[in-house]
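The complex appears here minus one protein chain, its other protein chains still in place.
Right, chain A next:
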C-alpha cells in the first residue's frame, strides 16, 4: 500500500511539473500554438453546445490546434460570461454566444453584458418562425392575426420563457399589429410544438431548427418567418416584412473574446471562420440542422448586438 502511495505521489509531482513547465514556455509568436477553449453558458448536449462542438471541429482543421468546448452553465449565463470576461485575453479562451447574451443580462442584473467582450464574428443565424398545426383553420399569418384582433385575449400562443428572445419578439409583433393574445410560456420550442400539434395552443413561436422535421412531415405549418429573407428550402413561407410588419429578428450565433484580446488574434480567427463554411462535414451539419450561414465581422457583429440590445431593452419594461 505504501509503495502504491509513493508511486502515485511521484507520478503526481511529475505531472504537476510538466504542467508548470509547459505553462512557462514563452508564448510563441504564431497564434495559436496550443489548444483553444470556447466557453458556453449551457450544459453539454444543449443545442448551442452541439453547434459549438461542430464549429470547433471544423475550426480545428483551419487552426491546426485542438478546440475544446467548456461548459460553464449557471447563473442565467453569468457564470460563463463572468469567467471569460476575466480570462487572460490571449485568444485561448473564447466565448460562444447566442442571443441570450443580450436578453440574459437585461432580465437579471449581472456584472457582465455583451459589451464586456470583444466581438469576433457572427457565424450563423437561427431562423425564428411562427407556426401552427397543419390541421389549423388558419392558412396565413394575416388570417390568424385577423382572428386574434376580432377575439381579443382569447387565443393562446406558446413561446419560450418570459424574458426569452422569442417571447419578447412575439410581444412586439402583437403590439405592432394591434392584437391581444395570451402567451403561455414553455421551456423550449419542442414543448411548444407538442402543445400546438395536440391542438391545445393556437400557434407558437420558436426556432425553425427545432420544428423543421415536423413541418416536413406535415404536422406543423409555418405561417411566417422573422428573418430578412425567406428561409432557404421554404420558398413559400413569407417574411414578416412581406406580411406587412416592418420587423426583422435573426438570432445570433457567433464568437466573442475577452476585451483586450489583440487584434491579430481576432483577425486570425476571423480568417479561419470564413473558411469553415466550405468544410464538407461542417456544411452537412449546418444544412441538416437548418441554421443559416451568415458571416459578420467584428464591427458588423457589434452593430447587430447593439441593435438587438436596444430592441430588447425597450421590450423588457413593457
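Just so we're on the same page, a residue touches a chain if its C-beta (ideal position, glycine included) is under 8 Å from a C-beta of that chain, and two chains touch if they have at least 3 such contacts; residues count from 1.
Definition applied: contacts and distances are computed from a predicted model.
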Per UniProt record, name of the chain withheld from view ["Tripartite tricarboxylate transporter permease", "Nitric-oxide reductase subunit C", "FAD-dependent oxidoreductase" or "Sigma-70 family RNA polymerase sigma factor"]: "Tripartite tricarboxylate transporter permease"
Sole residue of A:36, A:63 or A:78 that reaches the chain not shown, by the stated touch rule: A:78
Interface with the undisplayed chain - residues on chain A: 43-47, 49-50, 53-54, 56-57, 70-76, 78-79, 82-83, 107-111, 156, 161-163, 167, 182, 184-186, 190-191, 193-195, 197-198, 200-201, 212-214, 216-219, 281, 284-285, 288-289
